[in-house]
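Accompanying notes for the structure given below.
Partial view: only certain chains, each at its native spot in the assembly.
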Amino acid sequence: MSDIAHLGPAELLTPKPAESLAFFHDVLGMEVEHEEGRSVYLRGWGDYQPYSLKLTEAPAAGLASLGLRARDPEALERRVEKIEATGLGEGWTDGDRARGRSYRFRDPDGHAFDLYYESERYAPPPELRPSLKNQPQRYVGRGAAVKRLDHVNVLAADVRPNRVFVNETLGYRLYERIELDDGTEAGAWLSASIAAHELIYTKDAYGLTGRLHHLAFWVDTREECLRAADLFLDHGIEIEAAPSKHAIAQGFFLYGIEPGGNRIEVTTGGYFVYDPDQPAVVWTEAERRKGQAWGVKTVESFHTYGTPPA
Amino acid sequence: MSDIAHLGPAELLTPKPAESLAFFHDVLGMEVEHEEGRSVYLRGWGDYQPYSLKLTEAPAAGLASLGLRARDPEALERRVEKIEATGLGEGWTDGDRARGRSYRFRDPDGHAFDLYYESERYAPPPELRPSLKNQPQRYVGRGAAVKRLDHVNVLAADVRPNRVFVNETLGYRLYERIELDDGTEAGAWLSASIAAHELIYTKDAYGLTGRLHHLAFWVDTREECLRAADLFLDHGIEIEAAPSKHAIAQGFFLYGIEPGGNRIEVTTGGYFVYDPDQPAVVWTEAERRKGQAWGVKTVESFHTYGTPPA
Amino acid sequence: MSDIAHLGPAELLTPKPAESLAFFHDVLGMEVEHEEGRSVYLRGWGDYQPYSLKLTEAPAAGLASLGLRARDPEALERRVEKIEATGLGEGWTDGDRARGRSYRFRDPDGHAFDLYYESERYAPPPELRPSLKNQPQRYVGRGAAVKRLDHVNVLAADVRPNRVFVNETLGYRLYERIELDDGTEAGAWLSASIAAHELIYTKDAYGLTGRLHHLAFWVDTREECLRAADLFLDHGIEIEAAPSKHAIAQGFFLYGIEPGGNRIEVTTGGYFVYDPDQPAVVWTEAERRKGQAWGVKTVESFHTYGTPPA
């Protein structure tokens, strides 16, 4: 385990709080753990923390900030020191619900991050107690029944400095990336664990900064992705990309747009990186032109749309 | 298509109506189409008729009667004539909700059947209208989200006369059966279509008559059976037999006991019988001793328990 | 069961016999049951007849003829009489390997059919004997391991007369069809059983006659379709349409082009039609413009390509 144990919670902004909440609760099947002010705290049945998503009303959609949990107090100090050395640190805050003091910083592109160590573990109320004691919460099975927040893909005007920052300053490993013929980096897939990606940077088609491409929630099987597509269809959720298999990282995906405008992925699969020395896989422009693993050509909006909208 | 188009609706009795209803609605994910008197009419999202299950409060669990739809008015008359010739007919009734006049009869073991032709098609209310017009109802996805009633397994003191009756008088085809070393028939799997079974008779271990072994509801994938097992577990539903594959008919199964005491199966898979001359497969006692397809030995209760309880 | 029990075997033509055979044997995982002259007879592990595909070397790809098995001798006579009345009959032949005398006719578009009743059942050699006696053959599991021939989609210059012929003369039921704004029929989905389609006619974009759109082979699960896509990818088979769900008939699909040029589908899922009076679902041009069930837009070639190539 690297100094960063995992990402999350994520704070997501929505201009349509009621409709967005209905999506995350009814369609994705998350539980409301808490409501406070203009925010609702939501969780998947497999999240070990009280919540992985903080949904907050705002004039425009987008990602307000992304939490990162350090593996221990020393790892937290070590990383804060490195961040401060880059000049991207903004300082300590009192944290948020269920987590302690946090260090706020921004990546080179301007996305806000909150790095913390102290965190509560989820204690389910009686009606959500699981039958199996190695599971944080009862499996309710509502909607797509996503298990937990899995990964986050942000957009960046310039991918390279961001992936270098996440790699060198935060200690993530770079597993895959795209390099266009002119040398521009179009995307970078990084991870703090053996999972094939946790944090992804892809190029912002408009050259804007601080935008979100998508939040991805995990389900355990491809069948659940297919089932989620049926749910999206019959709940009137826009399916941007029907279920298929990515070439990069080989994850299985379903992409939809939640009513507030943010792109949401239901994901599973992929591979584990057990090789401690694995060289980053570099994809060329020609290779990417082949589309996804089975030849599906991604719709144009997938390469341009982000939140807040351009 | 034979003279019988399909079985259903089934009227199921329960001494615990509220708990049974919660099971069928919350855990199996059926919709309440109607409530009247001591009955609730329920449907799967793929049932083309308004309901496939009529759940009725009664002192003891069991199957009150099983509907059978004839393919056309002539087929109805043809079969009624054959039934009357056996002396097992009881006469015409006005039918029930959403179906016309029905002919009530009993199989040799005493189970009640209602044969009818006239039937309404389901017309969903606005909130249940599907996105795809070839689907009777929106896919809500609650609980196990069973698609439709699939098959019924009843117990009989003596299997043979019943399977002969269903085969010869009703026109079902016999696809598989078990014959013990002493010549006793332990079970018979019959169908009015290419599906490997629709109506099953197995031997009543107590020599009682008119009892139910189980009602089976269809899901499209084995993954949904596995998921249903997680739902049973976390909703406190007794799992009698965990998901596995039957040797006979090769169906994939999950068996649980609903709160009223009736055994319910969530099923999928199996094979289609396209051969118009297919000889019935006969299993010996020794072959059945091997257990299910992958060697799972069925629990003892599976061979003895039925409703009403002995 | 209607007078027609099922379709098959199909005789498929290929200008690249060795490469096509490698596809059906290695990638689809069929067994070679027999070789004779310029033909190889192949079977899926679930086919009850000795073979469901006769692969024959020829100058151009395409469908040579499609077998149809009548349910009994009377059904055969009955249908031959009806066919002869249409003037489309060509007369009796001695049949082919493992089937008896056959009546050769053509649909209005000119596709050849062979209607027969007498048929052998498959008797596996020792190395292919199954463990479960209700299974025709051992599950070898090579490649996509398709279970059996499922359905056939032919092209027609004018869909209507063909679907009327199949419906009225052969006795298939019409379950779904497409009617364009100008009244042209773009497709018709027909079946002789509860399966949502067995024989499909779609419009030939070039107005040609007698062409094949695709042969479809069944697998029991969607996961096997996804797995087949990985196999196509790594065996260099062109994937024309990656796995997804059809709107019409709701089947799950994977389309590829075998080396000889014929389009082959690996399919599963869909729904059963238990309603004996089910009205045909009619799709409009606007509805079809939405793409497949989850919004996938079919590639242009899917609407134009057939064999022999135009």
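Residue numbering begins at 1 within each chain, and the chains themselves are lettered A, B and C in the order written.
Quick note on the criterion: a contact is a pair of C-beta atoms (placed from the backbone, for glycine too) under 8 Å apart; a residue touches a chain by one contact, two chains touch by 3 or more.
All values reported here derive from a predicted model rather than from experimental measurement.
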Exercise for review: Because only 3 copies sit in place here, please give the count for the whole complex.
Suggested key: 4
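By our rule, only the chains that are shown with their structure count from here on.
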Exercise for review: Quick one: point me to the chain whose Cα centre is farthest from that of subunit C.
Suggested key: A
Study note, to complete from the structure: Per contact tally, chains sharing the most pairs are B-C
Study note, to complete from the structure: Chain-centre distance (mean CA atoms) for subunit B and subunit C, in whole Å, is 32
Exercise for review: Starting from the mean Cα coordinates of subunit A and subunit C, work out the distance between those two points in Å.
Suggested key: 44
Practice item. Indicate the residues of subunit C shared as contacts by at least two other chains. Key: 222-223, 293
**Study point:** subunit A partner contacts - residues on subunit C that touch it in the complex
**Key:** 222-223, 226, 229-230, 232-233, 239, 242-245, 292-296
Study note, to complete from the structure: Listed in rising order, subunit B residues that touch subunit C in their complex are 1-2, 5-6, 46, 48-49, 69-72, 121, 132-135, 176, 193-195, 220-223, 247-250, 269, 271-272, 274-278, 281, 283, 287, 293
Exercise for review: Provide the residue numbers of subunit B that touch subunit A in the complex, in ascending order.
Suggested key: 130-132, 138-144, 221, 223-224, 227, 230-231, 233-234, 236
